[in-house]
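Let's turn to chain A:
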Amino acid sequence: MSFSLFALQVLNGVEQGLLLFLVASGLTLVFGVLGVLNFAHGSFYMLGAYLAYWIAARTGSLLAAVLIGVPVMALLGLVVERLAIARLYKRDHLSQVLLTYGLVLLFNELQRALFGNDVHGVDTPTVLAFRIPLGSAQEWPAYRVFTAVACILVAAAMRQVILRTRFGMRVRAGASNAEMVEALGIDVRKLFSVLFSAGTALAALAGMLAAPLTTVYPGMGEGVLVLSFVVVVIGGIGSIKGAFLGALLVGLSDTFGKVLLPGFSSAVVYAVMAAVLLLRPRGLAG
Partner candidate 1 sequence: MIARILLVAGALALLAVGFSGDRFWLQFMGKAMIGCIFAMSLDLLVGYTGLVSLAHAAFFGLAAYLLAGLSNAAGFVNPLATLPICLAGAAAAALVIGWLSLRAAGVYFIMVTLAFTQMFYYLFNDAPGLGGSDGLYVQERPRFLGLDFSERTTAYFAIWIALVIVYLLLLRMLRAPFGHVLVGIRANEQRMRSLGYPTRRYKLTAFVIAGTLAGLCGYLDATLYGFVNPAQFSWRQSGLVLMTVLLGGKGTLYGPALGALLLTFVEHYGERVTEHWNALIGALVIAVVLFLPRGLAGLLRD
Partner candidate 2 sequence: MLSGELRATAGRVRLRGADVTHFPPDRLSRMGVGRSYQTANVFPELTCEECMWLAAQSRAHTSMIFFSPAARIAGAERALQACGLMARRSTRAGELSYGEQRQLEIGMVLATEPSLLLLDEPLAGLGHDEASRIVALLREVARDRTLVLVEHDMDAVFSIADTVTVLVGGRVLERGSPEQIRASPAVREAYLGTEQP
């Protein structure tokens, strides 16, 4: 592999990892603070992508889709938390897994009923519909650069919120000891609702940003969900920093797996995960 090709592949891996981070960060936050393993997280990603398609097709603008869609999904997250997830906080993991698995089935049907089974494309915003030449042969669509930058911005913003705001302080306290937070007189229920809704919005935002890149199709959430699990496991549950590192590692190992071990590339990611677990059973940041 020539150096320029190698550099290009690194770029591809990082870009893939960044998008994955956006999904996984919501998952890890919700788990870290609420203690709920949310299988429906992938469904929020999928619904986000479908909303992006649906709104963009009507308004002609992806930006409008994000501005309308993200609040809608945050609201959906709030409703789901109140109706279903809130009943799970004191329950075992089995109940959590199954209830959210049931939600996955329901959301799949919801998507079928609302949007049908077809595959849809979403146009990239016209401002970003140009390409940046890379090397002699290949070009990179500007939109990919945009999503990568957007993901980094979201990551930075999350870091600021968690480290510098009152809300973030409560989130950190909640992640380390939920009972303590309750004892301090903070309304944990409200904190949990807001956080779950934020996690949902993050997943949906990732789906919306990814929509022009991946196209929109039924079942798109499940592959992302399993990969996000791998990211969270590698990174260490509840750790945003870990999720960031994990996502980059997964993105890179998937990219290089495809090039170096074609035919078994999908198993590479899981092998990496097994290796990390062997060395650090609680994840990179755990």
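To be clear about the criterion, contacts are C-beta pairs under 8 Å (C-beta built on N, C-alpha and C of every residue); 3 or more make two chains touch, one makes a residue touch a chain; residues count from 1.
How were these picked? Simply put, all candidates are chains of the complex that A comes from, given by their letters.
Keep in mind it's a predicted model, so treat the numbers as computed, not measured.
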item	value
Candidate from 1 or 2 that touches chain A, complex-wide	1
Contacting residues of chain A [partner candidate 1, same complex]	31, 37, 84, 87, 91-95, 97-99, 101-106, 108-110, 112-113, 226, 229-230, 232-233, 237, 263-264, 266-267, 270-271, 273-274, 277-278, 281-282
